[in-house]
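Shown here: the complex without one of its protein chains, the others still in place.
Labels run A, B and C following the written order; every chain starts at residue 1.
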Amino acid sequence: MLLVMHKEATDEQIDSVMSTVTENGYTPHPIPGGERLSIGILNNKGPVDGSKFLALKGVKEAIPVTRPYKLVSREFKGEDTVITVSGVNIGNGGPTLIAGPCAIESEAQALTIAERVQESGAHIFRGGAFKPRTSPYSFQGLGLEGLEILSRVREKTGMPVVTEVLDYENFDMVEQYADIVQIGTRNMQNFSLLRRAGLCKKPILLKRGFAATIDEWLMAAEYILAEGNAQVVLCERGVRTFVNHSRNTLDLSAVPVVKRESHLPIIVDPSHAAGRRDQVIPLSRAAVAVEADGLMVEVHNAPEKALSDGPQSLYPEQFHLLCRQVQAIHGNLHENGFGGDAVSA
Amino acid sequence: MLLVMHKEATDEQIDSVMSTVTENGYTPHPIPGGERLSIGILNNKGPVDGSKFLALKGVKEAIPVTRPYKLVSREFKGEDTVITVSGVNIGNGGPTLIAGPCAIESEAQALTIAERVQESGAHIFRGGAFKPRTSPYSFQGLGLEGLEILSRVREKTGMPVVTEVLDYENFDMVEQYADIVQIGTRNMQNFSLLRRAGLCKKPILLKRGFAATIDEWLMAAEYILAEGNAQVVLCERGVRTFVNHSRNTLDLSAVPVVKRESHLPIIVDPSHAAGRRDQVIPLSRAAVAVEADGLMVEVHNAPEKALSDGPQSLYPEQFHLLCRQVQAIHGNLHENGFGGDAVSA
Amino acid sequence: MLLVMHKEATDEQIDSVMSTVTENGYTPHPIPGGERLSIGILNNKGPVDGSKFLALKGVKEAIPVTRPYKLVSREFKGEDTVITVSGVNIGNGGPTLIAGPCAIESEAQALTIAERVQESGAHIFRGGAFKPRTSPYSFQGLGLEGLEILSRVREKTGMPVVTEVLDYENFDMVEQYADIVQIGTRNMQNFSLLRRAGLCKKPILLKRGFAATIDEWLMAAEYILAEGNAQVVLCERGVRTFVNHSRNTLDLSAVPVVKRESHLPIIVDPSHAAGRRDQVIPLSRAAVAVEADGLMVEVHNAPEKALSDGPQSLYPEQFHLLCRQVQAIHGNLHENGFGGDAVSA
Partner (left out) sequence: MLLVMHKEATDEQIDSVMSTVTENGYTPHPIPGGERLSIGILNNKGPVDGSKFLALKGVKEAIPVTRPYKLVSREFKGEDTVITVSGVNIGNGGPTLIAGPCAIESEAQALTIAERVQESGAHIFRGGAFKPRTSPYSFQGLGLEGLEILSRVREKTGMPVVTEVLDYENFDMVEQYADIVQIGTRNMQNFSLLRRAGLCKKPILLKRGFAATIDEWLMAAEYILAEGNAQVVLCERGVRTFVNHSRNTLDLSAVPVVKRESHLPIIVDPSHAAGRRDQVIPLSRAAVAVEADGLMVEVHNAPEKALSDGPQSLYPEQFHLLCRQVQAIHGNLHENGFGGDAVSA
């Protein structure tokens, strides 16, 4: 249930409504809007009877929320959420381009790649300092040293940086260095990590679990919003199926479905979906064609020597081509006023 | 193994090579090219020693074929196959647009829809006369009456028509009326039907089985080519996964993979993948963005009254919007010379 | 809707009810029972109003059927169907053991294996004469010669034989030689083949499609029953998943679900599920432990030389061990009166 307050509602009226919600055994959640405040009613175990709240002073409307997720749903918030980090927008129309190596290997490597992808049009730099690896004996990332390198990349290029946090223990450290904190596919239902992300002051990039339904994914985002952090970017990265010509199967219909269900921005990672360089450019074009809000792409200056995920990393010149192609598709769609069909159709 | 003959090879030399292949226990398969003939060596159970054939007069090269499929592979035939039906090309660059209702319900219905989709830009009309239905008690299609209606649609609109054949028994009848004969997802490994299709003089539209790997799909096409019919259009239509927000999961990476592996054209059916109208337009844009050679889309003038698959059928005005959008994307890609990256990357 | 007639209902009353059903636009389907006749009402497009039939003379009860499948459902027929072929029962409690090679290769091979499996306890011999092969260049079976060998195996051993039919065209021939006609996993939704099987006078072994839901599978069986052949044995053989340590994933919960939903017997094929010899014995024990009505197992006297599916074929001595183990499990369950929990729980 969402209680929409009148524009002229007083603070006193708002407080009174909040108290009444609490007295009825629910949790009130204020959601500031452009012109008016709404108050979400959470923790109900069944349908909420709106009539008792409609009678309160200052309440304009009581809108039932039919989904298991609340704060992330379009029912709670109709307008698209736009996330801004160091002047870069995500969710504001264009495809925001995030690029960089799978893992930070050295300052030279990181800077070389950062400069190349920036020239081509990347807005945000990505690079792993802590790497989730299937084997305990594989390269686990440079850790703190990797985070420091990311800082220097930001200083030299001006690009904000996104990097993955693997666990609660290192969250403070990662939060300090990153502009956007990434939660990976294997941690999508690591609920204590999600709650910690909800206390973070920086935006969270939440990857879809490789075998998660959209409901489960949005509920994972709900954990973050429920703790107070409304800056969440969703990232589709392929799901596990019987198909064997790509590492995962990119589920592009997730983009229009998420856009219909939620106000949060959604981007696409074609690199982890494909697992092979030669599918990355076509899938990037497709992602922009379904109106994803951005792309996250792995690029390496010497993929054959990469410490992880070399086979799926683009060469810098391929990323350059990718940028030109997706910008052309995006520009064209918007010139022709084709935006928004996913939501309205 | 593929034996490439010299441009100047004589008929006598060719016959002699064919005989030698046969004498070695293999099956020779002549493949005419623009300037020269090639001879495929089939039915080998292991690697073929090319040296014995290289010594024969007229043989220029012996190229090993590393794939289980032969005639459909790019190794056998490097250039794209273009299929032409009543002046409409498939595989020649552009997105060929196929549209129409799931099932032919009446002449009025078929003609109404045909005229609407043609106005919007459709090149080929689709409509089922024989419908594969999960339940024996569901509407099974109008049969011969449906085929006759398709004929009249062709007469009145000039558009070629594609319709599904369900079985060997009705193949002659369907072949007589259809311009392109469709083999559906459930019949992708109906091998006697595939062999019959190999004897057909008309192009075959071969849908991917909803749980088939690309290797299995190309092997199914190989059955058709091995019988002598080289006019096969492949159609990706989604695969069955755990995902529940769409009926199937559209596997768009299949497009670049098939284009790399095979010279056959490949189109995409977003309607059966999605199973829901509101995903069809975004997925159509994505399909064109990965350079599918065409689309096959379900359109109905009154989807809510359709005898089958109403929820996934577009309204005619939605199809009109779809055409404008995919033409814009396609035009843009080709203006900028972006074609062919899937193959060359 | 199922109309249950009184024990004493006259032929005249029955005819009258049948006519009334027809007049109401439905199809009546008489189902003989031990003591009384029932009449199924098919081809309804929504709920049927039973009151108009209850008023007819001779009608005792009108039972709504809630499932999309009718004739195969437990609602239509409460007691288990038992299928008897040459004195061997399927569905009558015990695990009926079907064994033999993937493909019939020669009379010597077939007889050698048949004698070995019969000694160990097999009741029915299996062997493919027509083989569905992914590649057109693979061994396709001996055809008619294979069927003749199967006849001689039956003559010499007294065991009934089961073999696969691939297509409508060869159905008459296969039907003439086989005691049970098998429809394979790739043909589970080959509807014209299913309809032909419905006209067959011999039992049909219907394998589950490797990506079919149970509803789709039971609907496929419904096609056969709807044409008049009520002798259908279902066979679970694994489904396609992301799992890579076995060829398919054996779905053993299908057994209790099918037993609850349908009166038809269900057996299990562990060989095609596993695709590897070393999983076949444990999975066979598991299948008997979930109360499958039988097993179908591939056995070859020289698996390493088998023309198809060698790696999953048991050695005869392994099949011997398998028989002893599953008989022990089965005997034990029934001694302790544990049968039937799947249905009643």
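As a convention for this text, a residue touches a chain if its C-beta (ideal position, glycine included) is under 8 Å from a C-beta of that chain, and two chains touch if they have at least 3 such contacts.
This is a predicted model, so every value here is computed, not measured.
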| item | value |
| --- | --- |
| Contacting the left-out chain in the complete assembly, out of C:147, C:239, C:267 or C:295 | C:239 |
| Which residue of A:132, A:275 or A:310 touches the chain not shown here | A:132 |
| Residue, one of C:111, C:286 or C:302, that touches the chain absent here | C:286 |
| Chain not shown: contacting residue from A:163, A:190 or A:231 | A:190 |
| Contact partner of the left-out chain, one of C:72, C:250 or C:267 | C:250 |
| Absent chain, residues of chain A that touch it | 42-43, 68-70, 132-137, 166-170, 186-187, 189-193, 195, 210-211, 215-216, 219, 222-223, 226, 240 |
| Interface residues of chain C (partner: the chain not displayed) | 211, 213-214, 239, 241-246, 249-257, 260, 273-274, 277-279, 281-283, 285-291, 318, 321, 324-325, 328-329, 332-333, 336, 338, 341-342, 345 |
| Chain B residues that touch the omitted chain in the full complex | 240-242 |
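By our rule, only the chains that are shown with their structure count from here on.
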| item | value |
| --- | --- |
| Copies chain C and chain B - interface residue numbers shared by over half, same or different | same |
| For chain B paired with chain C, centre-to-centre distance based on mean C-alpha positions, whole Å | 35 |
| Centre distance in Å when chain A and chain C are each reduced to the mean of their C-alpha atoms | 49 |
| Multi-chain contact sites of chain B, meaning residues that touch two or more partners | 211 |
